[in-house]
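Everything on this sheet refers to the single structure shown next.
And then subunit A:
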Amino acid sequence: MRVGLLVTCLVDLMRPRVGFAALELLERAGATVVVPPAQTCCGQPAYNSGDRADAASLARKLVDEFDDCDYVVAPSGSCSGMLRTHYADVLRDDPAYAERAKALAARTYELTQFLVDVLKMRADAVPGTFAGTIAYHDCCAGLREMGVKAQPRALLAGVDGLAVKEMAEPETCCGFGGTFSIKFGEISSRLADNKCQHIVTAGVDAVVMGDVGCMLNVEGRLRRRGDTVRVLHVAEVLAGDGKAR
Partner candidate 1 sequence: MSDDLLAGNAAARAAILGRVRRALGVVGEDAARHANAERYVAEHRAGPRPAMPADLGERFAQRAREMASTVERLASRDQIPHAVARYVDNLVVPASLAEQKTRTGVCWPEFADLDWAGAGLAIEPRPTQGHDRLGITGCFCALAETGTLVFTSGADTPTGTMLLPDTHIAVVRADRVVSGMEEGFALVRAERGHDWPRAINHVSGPSRTGDIEQTIVLGAHGPYRVHILLLG
Partner candidate 2 sequence: MQVASIHFKERAHEKLNDAQLQKNLVKFKGKFVEARRRALTELDDADATRDYARDLRQRGLDALDVWLEMFERNATARGATVLWAETPADINRLVLEIASRHGAHKVIKSKSMVSEESALDHALEGAGHTVVETDLGEYILQINDYEPPSHIIGPALHKSKEEVSELFARKHGTPRKDDIEALCLEARHVLREHYLTADIGISGGNFFVAETGSVVLVTNEGNATLATTLPKVHIAISGIEKVVPTLEDIATLMRLLPRSATGQSISNYVDVLTGVKGDGEFHGAEHMYFIVVDSGRTSVLASDVKEALRCIRCGACMNHCPVYQNVGGHSYGWVYPGPIGSILTPMYVGLENAPDLPQASTLCNQCGIVCPVRIPLPDLQRKLREKEFEGGMRPWHERAGLKLWSWFAQRPALYGWASRIGVRHLHRLGGARGMIRKLPLGFGAGWTDERDMPAPAGRTFRELYKEAAARNGALR
């Protein structure tokens, strides 16, 4: 089984260790992982900003790069959701590529979803350890485009020493929204602040989620407020390097 790791641009640029954690988890679960070396961006910023032409160029590039993979897996609900639910529309003027994109979309998964639903990874096979309590935030695209909800929680239950505590409104958007966070900084910050309030009220050591974009938003607001709750990607916690800062 050839699994193509879609690293995602934010992991590549901001949090490379999330990519390595994903790699380790996939290999442990028995997958043969390939990392197409020329991958960059899935085109989501362009698509969500109305620039469909550029989004389509990037989509074609990605389809070419991952075409020979049995699966595409991303440590991101947002980027996997882009492939799964939007590529067909991005490429709607290019029927040949749209067909290939649809086929690829059907083989595309978010990381924890792939580990649980396809590779049948069990909680006791999760390598990570973590001393403390965490709350899981359901990032929007993972939750509503990919159906990621139970999978990360199932795996987190297998992390030694870790206790999961639900915060209020775990499904409410953190306010990131890609370029929205800059175009409507004030509203975005308020949404982030609401999320931070719930995190702090939950009294956890760390908040864990599946998208680096949302992590940056939440962490940025937490730090500006002066809060020290850690913000971690679910892959880092599962792979066991959640302790390293």
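For anyone wondering why these and not others, all candidates are chains of the complex that A comes from, given by their letters.
The rule is simple: a contact is a pair of C-beta atoms (placed from the backbone, for glycine too) under 8 Å apart; a residue touches a chain by one contact, two chains touch by 3 or more; residues count from 1.
For clarity, every value in this text was computed on a predicted model and none was experimentally measured.
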item	value
Touching partner of subunit A in this complex, picked from 1 or 2	2
In the complex with candidate 2, residue positions of subunit A that touch it	7, 9, 11-17, 19-20, 34-35, 37-41, 43, 45-52, 54-55, 57-58, 61, 89, 140-141, 144-145, 171-173, 175-194, 215-217, 219-221, 223-224
